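Just one protein chain is left out here, and the rest sit where they should.
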Amino acid sequence: MNARKVTYREALREAMVEALRGDPRVFLMGEDVGAYGGCFAVSRGMLEEFGPERVRDTPLSESAFVGAGIGAALGGMRPIVEVMTCNFSLLAADQIVNTAATLLHMSGGQFSVPLVIRMATGGGKQLAAQHSHSLEGWYAHVPGIRVLVPATLQDARGMMAGALECPDPVLIFEHQTLYNREGELAEDAGAVAIHGAKIQRPGRDLTIVAYGAGLWKSLAAAEALAAEGIDAEVIDLRVLRPLDDATIVESVARTHRVLIVDEGWRSGGIAAEIGMRIMEQAFYQLDRPVARLCGVEVPIPYAPQLEHAALPQVEGILEIARELIHGHE
Amino acid sequence: MSDFTMPSLGADMAAATMMRWRVKPGDGVKRGDVVAEVETDKGLIEIEIFEDGTVEELVAGIGEKLPVGAVLARIRESGTAPLPAVIPAVQRRRVSPLARKIAAELGVELSGIEGSGPGGAIEKADVERAASHPVEASAEEAGTAPLRRAIAAAMEKSNREIPHYHLDATIDMTSALAWLARENELRVIQARLLPAVLLLKAVAGALRVEPDLNGVWRDGRLQRSERIHINFAIALRGGGLITPAIHDVDRKSHDEIMADLNDLVPRVRAGRLRSSELTEGTITVTHLGESVVERVWGVIYPPQVAIVGFGRVAEQPWAENGMLGVRQVLCATLAGDHRASDGRVGARFLDALNQQLQKP
Partner (left out) sequence: MTDSEIRDAILDGLARIAPEADLASLDPKANLRAALDLDSFDFLRFLIELGEATGVEVPEADYGCVTTLETMSEYITKAARGRGQRGRD
């Protein structure tokens, strides 16, 4: 099988191009997705291929164009809506949470909303508190929607097809620092499952549960730990709703120690939920209290050193992992 | 409001059974009052309270087996008003859930395990190590008596953790014993002194000179004790021994020390000790002088840092100032914790002990 070098951004674009080519119901809309090629340049060149009917620039009104997406989905289309960053998705929270997520229920099962919403998440690019927060954990709280957090090129390339097939609203969170990430992708890379976590690195001594950009920091930490004789297992969650409890619990049953890495704020975050599920399902497998490394509870700062300090980093993962293995308080 | 909890009556104790309350709700209590009796591996122990106040509620029921730290009663401190009841948190030993589960599966008793995790938490590896330890396992299987197990645990801990050094010195007891014989001749039989009284007093006097042997090793350092409470090894008629503390030996006269022995020994043998007598010792003295034993190579009782041993008194040829004579001599030994003190300190202690015994 031939592999080629691509970026995360290109993998996302390939997935959308493939979808637009293969299904006339699919179209893309959002702020600056057409002529400008997308704020993160994901849709560059798509306007030229598919025209303004299928690659549509919208006014700066998240509530309006997400609502339009819901209407289009109800009308039989398969819309992909890009909301520049998840901070701005809060302007459409009413559409997403109160409408898209509930319609199937409130219509007595008559109306599905097959809508896909893409948004950028996370910090690390000096985009400050307006554009850098991690709100995927909030959306994972809401029943009726599916929350995807692709971290790898395979998932960036392969999750879109499944998301478009899904009869329910699907939110895809793309971490800002991953767009330029380059790697090998198989020539024939295609659809992947949009459920289940994946063990990205098997290990015996410690489980690190991560997603998005945290996955790569965790894998880097695991390499450094291996040099110290600590064999860490790294799990890529891939999907925050529904959570894949089984993979986490089975891993904890092997390693008995666990660290959750979550860029979102600590209080009430997805790390808290995962920790609680471990308590519920694997309490008697724990040899140490569950540990977590989360974003510091501040608006993400602009200054690079402060932004660095506010986000989970490899050094922090190393420190907690060593403590979990060797620590005596 | 404060919690009165099950005290630890030695490093080897994990739990005890509540046998009797000596107080009831509403009773006033003073520091040092005996408030309850509990059954431990070392027999029935009278538990004392450490604050002044009023008994608000008795939490522990008769016959309940409770771990160290469990709440026994709630005490309202003197001068505070009654408060609405809250459920107190019970202090538990730290054991990881996994360790607890594995211990249950392997039938390993957690009480005998040393934890290596944070705050002394017992973890999986600790349980597995204990499970593969043949001595402990066989002691359990053989149905070893609780007292024997308690001694085993303390001595095992001592041998594992304390780097002992040993010194001995032969001491001329002629004048001390002559003094004792004269004293006893003048006394009615009820007031007679035993040689052990002289030895205890001499140890206390020597500890005033060398305080580095009087205390405990805790948190990685020697914690000297201002007061001198000597644990005196008392053999039980059925086998085994208990080392209750005689408090403030340095401040007591010979008669007071003898009175303490007269009080303690029958209570030890009847299994009726007080908690402070089991927990507050700052050094141990063992006396095997009534057999043919010449020297006692002692094993320190953790967390103390020294044990003094006395062998038998025997007549021996003794050369002094170029003259040979026959003297009554005894061999005194010292085992010291080398983390807390060095041989020089031990040597000075034995020297001081010798001087104390030359002028009782």
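Remarks
Per-chain numbering from 1; labels A and B assigned in written order.
Rule of thumb we're sticking to: a contact is a pair of C-beta atoms (placed from the backbone, for glycine too) under 8 Å apart; a residue touches a chain by one contact, two chains touch by 3 or more.
Keep in mind the model is a prediction, meaning the values are calculated, not measured.
Among the chains on display, the ones the left-out chain touches in the entire complex are B.
Of the candidate positions B:Leu261, B:Val285, B:Val308 or B:Leu334, contact with the unshown chain belongs to B:Leu261.
Among the residues B:Gly69, B:Pro195, B:Gly240 or B:Gly271, only B:Pro195 touches the chain that is left out of the figure. Which of B:Asn184, B:Thr279, B:Gln328 or B:Gln355 touches the hidden chain is settled by the complete complex: it is B:Asn184.
Residues of subunit B in contact with the chain left out of this view: 181, 184-185, 188-190, 192, 194-196, 235, 237-238, 261, 265-266, 290.
One rule holds for everything that comes next: only the chains that are shown with their structure count from here on.
Measuring from the averaged C-alpha position of subunit A to that of subunit B gives a distance of 62 Å. By the touch criterion stated above, subunit B contacts subunit A in their complex at residues 96-101, 116-119, 123-124. Residues of subunit A touching subunit B in their complex: 256, 283-288, 327-329.
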